[in-house]
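Every protein chain of the complex appears in place save one, which is left out.
Up next, subunit A:
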Amino acid sequence: MVRLITHNMLACHVKNCTKDNFPLAFSEVELVIRPAPENLDFIQRFLPKLDWSALVDTARSLGDETLPEQMPEQWSEDQLKALHHVLMEMHVEEGNMTCRGCGHVYPISNGIPNMLLAEHEVGR
């Protein structure tokens, strides 16, 4: 797991890490595609919650080039389907998510990201 819809919501939260803490960069990724039933209404409603450029960059870093640089103003069904594929069907099963700001590495194993902070990163 770690679908891109989830990834788009995650930022580094190490204490005092506020610069370049989003999006987290994937590396050493084991990617799995799992077809999932479409709910294009949901995808459309969720658009305003997404950070588009982060999503496009991340999808491209994983080899998916289907998303346009700019978020379309009008969506065709095919475009929504492509977005559904990126958000819901691409799963990162193994790998790392690295903060480009502070360098903290969040490892993913068996589809579950470990986002606990180290003791010195917690702060009070």
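Criterion: contacts are C-beta pairs under 8 Å (C-beta built on N, C-alpha and C of every residue); 3 or more make two chains touch, one makes a residue touch a chain; residues count from 1.
By definition in this document, contacts and distances are computed from a predicted model.
Its record in UniProt calls the unshown chain "tRNA (guanine(10)-N(2))-methyltransferase", which is the match among "Small ribosomal subunit protein mS29", "tRNA (guanine(10)-N(2))-methyltransferase", "TBC1 domain family member 15" or "Molybdopterin synthase catalytic subunit". For subunit A, the residues touching the absent chain in the complete assembly are 1-3, 5-6, 8-13, 22, 34, 36-37, 39, 41-42, 45-46, 49, 51, 105, 110-120, 122, 124.
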